[in-house]
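Below you'll find the structure I mean.
Left out: one protein chain. Kept in place: all the others.
This part shows subunit A:
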Amino acid sequence: MFSVKPLKPTFKSYLLPVQTDLKQTPQPPIKKLEAKLLPGEIVVNEVSFVRKCIGADSSHGDLWGKLICTNFKVSFITHDALPKQRFQVANRLLGEHDVPLACVEQVVTVNDAKGKQKVLCSNQKLKFNPTELVLYCKDFRIIRFRFDEAGPQSAKKVCLAIAHYSQPADPQLLFGFEYIGKQYYGSLGERVNGVDPGGGLQMPLFDRPSEWDREIKRTGAAEWRVCSINEGYVVSPSLPEYVVVPVSLADQDLKQYLCFFTAHRIPLWCWNHPNGSALVRMASISDPLQQRKLDQRICSAITKSHPQRSDVLKSDLDKNLPNIQDIQAAFVKVRQICVIEPFEESEEKWLSSMESSRWLEYVRAFLKHSAEVVYLLEGKHVSVILQEEEDRDLSCVVSSLVQLMLDPHFRSLTGFQSLVQKEWVMAGHRFLHRCNHLKKNDKEESPLFQLFLDCVWQIINQYPAAFEFTETYLTVLSDSMWIPVFSTFLFNCPQQRTENSMDFAKSKCIPMGEEKALRFPPVWDWSQQFTPKDQALFNNPMYVGKGATCVQNGTVKSFRRTKKNYSSTLRGMPSSLRNILMDGHDSLTLTRRNSLVPRLKPDFSQIREVVESPTERFFRDWVSRPADLQGMLIPQLLPSHLALWRLYFLRWVPEASIPKGGPVTAYHKLSQLADEVEKLQSQLRQYKGATPASTPTSNPSAPPSDHSRMYFKAGSTHEPSSIPEYLSSSFPFSPVGNMCRRSILGTPLSKFLNGAKTWLSTETLANEAL
């Protein structure tokens, strides 16, 4: 208990302080506080006698310990236990109080005696000795340390080190390089040749032709082929080495066309609908003179790849969706409202503030646009090209969402991961820039991936049994962006990974052998971060069906139902509607017109005709039938049906945490039941497998070993008499000790009774600084 934080998750049982003191009386010899370091991690600076603030207004419950800055993280090592029953899922790469440097958004130092405060950047000087350090984190945590008892010079050095090391000058200074590089030194002897960077992962990473081939077969895209003209990234640095193109386009043709596309990004096949319609993404055509001709060539090639030779529609994403700066601005605002503004003050105008942040509006815009593409593919049987200037941002969101709505395979855990791998990592989404890991170019920073995860959450929220994974999974996936060791989020494109690997290997004399890049693990290798037990938190007990088996030989059984409906309702649609999306006059325009029509007031003064676009009718027809979770899923797009993703945005806010409540209480119950069902199934298997002679060793009634998918196991035969203390709406995270704001220990109402207006100087500071 007094050693450095164990890596296994522990449920700390909370005893009242008085009792704890009694039990602790014979103090064991205090063990030295030392940072737990990963391979390649070094301590840069450290300072002792630091207080980590837990409560905002008093030092009650604060923790004493050592603050350490390494080349990977800000670490706080303490002997003290947190003052309240809490649960925090443990990360194998991080201690309980650690923050990776890549997760630090802003470093603020304060000297309250002098009334000074400063936002620290790399290579800066600090003219005062800080009494306080506040870290604003990318995962929305705000952590405060006090240096009242610490050595002023060491405190200052640690603050400067944190500021400096959280802004690396070069991608190769991101910790992942040292970390992975060390593995080449450390395990030279036992190195196995050609180790798959994914370890034992059972999912495609789409870095080899066979995996594309399999995806072509899975979706029945017979008229499409894998093309390797970009092998070695010779034609386009931002494209993957292998892409899928229409059979009718020869490599020669493509080589001829590619110079006309922005960054040589030729059209990329994403997915095929069982009806033969294809989803394709492409960059804009840079040469206006070639535009028409090239458009025709591409479209006719795609048409030729369609079994019914259906039309191709182009959807211009830049024209119809918010741009990356808009999205970043919305994200900054929503964070401001959720975690930085004083809780009570932001209550008053909460809804209108949310609206003015525009975050939910953008989430809805992407969902809506994707649903309209779904309509074209599914309802109109046409192929769709998603076009974006560079095809590296908005396209990633839309193409992934369309596939999630149409193909149940992508709603399984491995299916989802392969989708992100295919449409984001391989397609060259600039994770390095969008995450702003180097904090160099703020204009490039944009939370596209977080926006995508929020969109996925909205669908999960509406269809909770349709996905194999949970919102915890999505949250943890987002947090993993700030642990800079995963190949998934470190680079702007696969080529950059290769290039940086080679440079780094050369400079560090790492023998690379045949390998093209350092073996950065993909984030999908979850054992890097979590124990198998904790990974069970990703599993949705309600999930219906094992998605992977649904598409076979290019036919999806469950699609038949919907297909029939549309052909009947949509026959005889005027052909003028075909180019709806092309002109940008999609149903957004129609609904806007709609909203100008005065609502039916109680005085019934006007009669009006109902204007309903074919898309809307398609959605309404679909909604009027029971949803088939193994078929197409369209989210409900009324603004009233989109919600704030509370776990993601509010998990660190103590005031917003519902004690012993929140969706997790239902998840708890469901998991236990699902676990019982699994246990019974395995018993049944054992009975069937067991021959009468082999009874003693395989006693069927013995509970099966912990192969359960469920985090919460079926317990004893009786119902628990009380609800587990650690369940809260923030589970499996804990807001305790993560915010430098007023704590709400004791009665849940202390904020009411004490008046909630007392806020710390840092809060105001945050407003100024951001």
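The rule is short, and it goes like this: contacts are C-beta pairs under 8 Å (C-beta built on N, C-alpha and C of every residue); 3 or more make two chains touch, one makes a residue touch a chain; residues count from 1.
The rule we apply is simple: contacts and distances are computed from a predicted model.
A.B. asks: For the chain not present in this complex, what protein name does its UniProt entry give, out of "Hemoglobin subunit mu", "6-phosphofructo-2-kinase/fructose-2,6-bisphosphatase 2", "Dynein light chain" or "Phosphatidylinositol-3,5-bisphosphate 3-phosphatase MTMR2"?
C.D. replies: Going by its UniProt entry, the chain not pictured is "Phosphatidylinositol-3,5-bisphosphate 3-phosphatase MTMR2".
A.B. asks: Check each of A:Phe619, A:Tyr648 or A:Tyr711 against the chain that is not shown and name the one that touches it.
C.D. replies: Checking each option in A:Phe619, A:Tyr648 or A:Tyr711, the one touching the absent chain turns out to be A:Phe619.
A.B. asks: Can you say which of A:Ala161, A:Ala674 or A:Val736 touches the chain missing from this structure?
C.D. replies: Touching the chain that is not displayed is residue A:Ala674.
A.B. asks: Write down which of A:Pro100, A:Gly415 or A:Gly662 is the residue touching the left-out chain.
C.D. replies: A:Gly662
A.B. asks: Touching the missing chain, which residues of subunit A?
C.D. replies: Touching the chain left out of view, subunit A contributes residues 338, 343, 347, 349-352, 354-356, 360-361, 463-465, 541-542, 544, 591-592, 594-595, 599-605, 607, 609-610, 619-620, 623-624, 627, 636-641, 643-644, 646, 650, 653, 655-663, 665-666, 668-670, 673-674, 676-677, 680-681, 683-684, 687-688, 690, 692, 695-696, 699-703, 714, 717, 719-723, 729, 746-749, 752.
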